[in-house]
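This part shows chain A:
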Amino acid sequence: MIYLFSAYTVAWLIIFSYLFLLFRRENKIREQLHFIEHCLQEKKNRKMVR
Partner candidate 1 sequence: MNIKQIWMITKKELYYEYKEKQNVMFILVFALLMITTYSFSFTITQDLLKQITPGFIWIVTIFTGVMCFERSISYELHNDCLTGLLVAPIEKSAIYIGKAIANFLILFCTNVIVIPLLFILFDFRYYQHLSLFFVVMVVGLFGFSIVGTFLACISNKVLFYILLLPMVSPLLIAGAQSTKILFLTENQIHDMFSWLKMMIAYDCIFFTVCYWLIDFVLGE
Partner candidate 2 sequence: MKRLDAILLACSAVCMFIALYMVFIWSPIEVKMGVVQKIFYIHVSSAWVSFLAFFVVFICSLLVIWKSNELAYHIAGASAEIGVVFTAIVLTTGPIWARSAWNTWWTWEPRLTTTLILFFMYIGYLLLRQSDGERNKVARFSSAFGLVAFINVPIVFMAIRWWNSRLHPVVFGDGKNQKGGGVEPEMLLTLIVCVVTMTFLYVVLVRKGVRIARMKEKIKMYMEQVYTHFS
């Protein structure tokens, strides 16, 4: 029984930590992307005003 329990625990732990990592990575990169896009947009706007 303990073997069964530990096997499934390990498997789920690996899957969920991978999922977690993936989501975190995605959010981080998305943030970065938005930031850069925002900066570029602002720059363009400023140019247009001038």
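Rule of thumb we're sticking to: contacts are C-beta pairs under 8 Å (C-beta built on N, C-alpha and C of every residue); 3 or more make two chains touch, one makes a residue touch a chain; residues count from 1.
In picking the candidates, the idea was that all candidates are chains of the complex that A comes from, given by their letters.
Everything numeric in this text was worked out from a predicted model, so none of it was measured.
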item: Neighbour of chain A by the touch rule, complex-wide, chosen among 1 or 2; value: 2
item: Touching residues (chain side chain A, partner candidate 2) in the complex; value: 1, 3-4, 6-8, 10-11, 14-15, 18-19, 22, 25-26, 29-30, 32-33, 36-37, 40
